[in-house]
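See below for the structure under consideration.
Removed: one protein chain of the complex. Kept in place: all other protein chains.
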Amino acid sequence: MATDDTIPITVEFSGGLELLFANQRKLTLSIPTYNENRTRSNIAFLVQHLCDNLMKDPRKDMFVLDGTVRPGILVLINEADWELEGEEKYEIQKGDNILFVSTLHGG
Amino acid sequence: MATDDTIPITVEFSGGLELLFANQRKLTLSIPTYNENRTRSNIAFLVQHLCDNLMKDPRKDMFVLDGTVRPGILVLINEADWELEGEEKYEIQKGDNILFVSTLHGG
Amino acid sequence: SPSRKWPLDKTEYKRYGRQLIMPEIGLQGQLCLKEASVLIVGVGGLGCPAAAYLVGSGVGTVGLIDGDIVEESNLHRQVLHSTASVGMSKVDSARVALNSLNPNVRLVAHPSRLTSESAISILQDYDVVLDCTDTPASRYLISDACVLLGKPLVSASALRTDGQLMVLNYPPRPVGDPSGGPCYRCVFPKPPPAESVVSCGDGGILGPVVGVMGVLQALEAIKLLTRQTNEVFRHVEPKPADPPTLLIFSAYSNPMFRSIRLRNRRQKCAACSAQSSVTPEALKSGSLDYVQFCGTISPINAL
Partner (left out) sequence: SPSRKWPLDKTEYKRYGRQLIMPEIGLQGQLCLKEASVLIVGVGGLGCPAAAYLVGSGVGTVGLIDGDIVEESNLHRQVLHSTASVGMSKVDSARVALNSLNPNVRLVAHPSRLTSESAISILQDYDVVLDCTDTPASRYLISDACVLLGKPLVSASALRTDGQLMVLNYPPRPVGDPSGGPCYRCVFPKPPPAESVVSCGDGGILGPVVGVMGVLQALEAIKLLTRQTNEVFRHVEPKPADPPTLLIFSAYSNPMFRSIRLRNRRQKCAACSAQSSVTPEALKSGSLDYVQFCGTISPINAL
């Protein structure tokens, strides 16, 4: 059905993660619909894509650790915890909003 | 194109207006797509419809005055001031969220 | 000169250190705050928390205007006052508390109700005005005076479990310039029928509801006052002002907060448009009767 090559999405950063991405809180971008394995791009792919192509800070382990988003970062798909949507395996849809929030500890 | 008879929408009340509607803050309802004049139902129609059919409080002038929403009530169509959308003449679309907010003055 | 080298004194670096290290404020932002003056109209449920955080942040001059005295029924939400200050003027009571929080801030007391005659002469000395009052009449009056004087207005209100917040007349362009931010009359051209107006005294109010709105007023004022810093000193591109927004708070709804996009200036606004009928002279002479404009009603008939 869908023959489009790319999926337009919005990616947002909050809780200090924006500092890793040149202080940008909101990115509008397009990602490939299918990745190299001919499977649909999912959150795991997006995280690696962001880390490889858009993260400006050299400290990659502030965002990705052991192949996944580091502990202390919540991933929210369209305003809901990714655990409600299938976590890393969630296949990204056109217009999705993916929000990465670092927990805060100050008070 | 559209031959559906009714339009499903969400109507919300805030700032005390919910008290006029049996303390309901959120209503899910369907309104006729076309009204008696065979024109598409707009906000003016919705306001009259709410006043005639859903308002429990007898003080109609707390909601409608001189044929329109009384002063001090903001009408918001999908999170934007109705003045940005054509006010009373805005033709209601499927899934629209219409929010009526009474201004507050306390402090 | 030494004052150039150390524009703040040592205790100020210490006191404001946690703000100073933030790029959004920085030394330049702190200096903007120190040189700024903010008028808080109404030292009640909104004005108390707003004043505490503005004075805490080191705004140079904070003006307080209120004609009321502290009552016991205020204390559940007006947390600057204390049981011992019942019977005292709200302005004096707040002054004591604020001075003990931060003695570096100059506090200006106006212990009387704002009137149409006095509004221009009082407001003109301040950079930003906070509307923390509780009647439609005062809201129209303050907005009109802010439009005439070109002052940004941070307006909040609360009742029962709900609150509302708007930044009005921002950017504060001259009367008749459609690129300025909307004023209170743009949003509400006609006052509500008097019988639909409910005060906190009649309708009740939950303390933290009005508290949240007051703290947010302080935040918006700090953002306005340090905005230039961000643009000039952080080499950030000057962004256009945020579009006019109404923040709606509802303690028992989910989500609790909603942001609503407001209209721009109204083409025929009685205050801020080219067709304005509100003039400084009319205001000063008292020929604009705000109380009558808004009507009155005995509380028993109110919604």
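Going by the order they are written in, the chains are A, B and C; count residues from 1 in each one.
To be clear about the criterion, contacts are C-beta pairs under 8 Å (C-beta built on N, C-alpha and C of every residue); 3 or more make two chains touch, one makes a residue touch a chain.
The model shown is predicted, which means the values in this text are computed figures rather than measured ones.
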{"item": "Which displayed chains the hidden chain touches across the whole complex", "value": "A, C"}
{"item": "Candidate in contact with the missing chain, chosen from C:V38, C:L107, C:I222 or C:C269", "value": "C:I222"}
{"item": "Given C:R139, C:R160, C:R185 or C:R266, the one touching the chain that is not displayed", "value": "C:R160"}
{"item": "Touching residue (missing chain; options C:K34, C:R77, C:K151 or C:R185)", "value": "C:R77"}
{"item": "Chain not shown, touching residues in chain A", "value": "14-16, 19, 25, 59, 61-62, 65, 70-74, 76, 79-81, 83-84, 99, 101-107"}
{"item": "Touching residues (missing chain, whole complex) on chain C", "value": "11, 14-22, 24-25, 49, 52-53, 56-58, 72-73, 75-77, 79, 81-84, 100-103, 160-161, 200-201, 203-209, 211-212, 215-216, 218-219, 222-223, 242-243, 245, 247, 251-252, 254-259"}
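Definition applied: only the chains that are shown with their structure count from here on.
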{"item": "Geometric centre distance via CA averages, chain C-chain B, whole Å", "value": "31"}
{"item": "Cα-centroid distance, chain A relative to chain B, in whole angstrom", "value": "38"}
